[in-house]
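Here the complex is missing one protein chain, while the rest keep their positions.
Entry: subunit A
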Amino acid sequence: GRARPSHSEPRGRDGRGTEEEEEEGEGGQQLYPGHIPTSPLQKALLAAGSAVMALYDPYRHDMVAVLGETTGCLALPNLRDKMKNHPEGYHILQERPRIRLSTLDMARLQGLPDGSLGREYVRFLEDNKVSPDTRMPPKFVDDEELAYVIQRYREVHDLMHTLLGMPTNMLGEVVVKWFEAIQTGLPMCVLGAAFGPVRLSTRKLQVLATELIPWAIRSGLNASCVLNVYYEQRWEQPVESLREELGILPPP
């Protein structure tokens, strides 16, 4: 960085404009709102740092997100291509639906019959006291289509819980991570699946190892790509039928 002479008025960030403005950052330009261009070195440092921090402080969900973005350079294009080559996945890439409280008609979903995707999804959100709005927007993905793919993966995560019938406790999250690791190949999922169990009790580990993980792996391998499902058009479909259609084996 060169010094600019005779500058007694450092421009603060207020002179920068909104995030929609294209900025020249390290390694490129801003491709989408919230995008922070990064050099390869920065990505490497971020990947290492976020991995350490995510293990050190499990409440830093933002670190898990950053890890996913900085290590997904192989898995994300793969996922995007799978979507492109599938009629429903292609539609999703075209229309870019977002799962947010503002876009979901909660009242209508609650009114759906028990066992339907919409009803069970809402039940899952209520039982576990979670909201789809807490998902981090991507920052370090250097392609705006891939940024959408990872955003879609994050927003569909709760639906994974619903389809797999897993709660949001540590055990449930690990099981979903195993499933996602097989399905997406994202290194972040693989790391989460491998290191997640570290914080579980031995009893839970046993159940995990003997029943849940094998089932998650089998389902993950057997099922077609979960990102190729236009969930927003299938709220009325019974969960059982969607499971069968995808190839997810019945939960133990």
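Note that in this section a residue touches a chain if its C-beta (ideal position, glycine included) is under 8 Å from a C-beta of that chain, and two chains touch if they have at least 3 such contacts; residues count from 1.
The definition used in the following text is that contacts and distances are computed from a predicted model.
Enquirer: Refer to UniProt and select, among "tRNA-splicing endonuclease subunit Sen54", "COQ5 protein", "Glucose-induced degradation protein 8 homolog" or "Prolactin 2", the name of the complex member that is left out.
Expert: Hidden chain, UniProt protein name: "COQ5 protein".
Enquirer: Tell me which of A:50, A:162 or A:228 is the one touching the absent chain.
Expert: Touching the chain that is not displayed is residue A:50.
Enquirer: What does the interface between subunit A and the hidden chain look like in terms of residue numbers?
Expert: 1-14, 25-26, 36, 39, 41-42, 45-46, 49-50, 52-53, 60, 62-63, 66, 139
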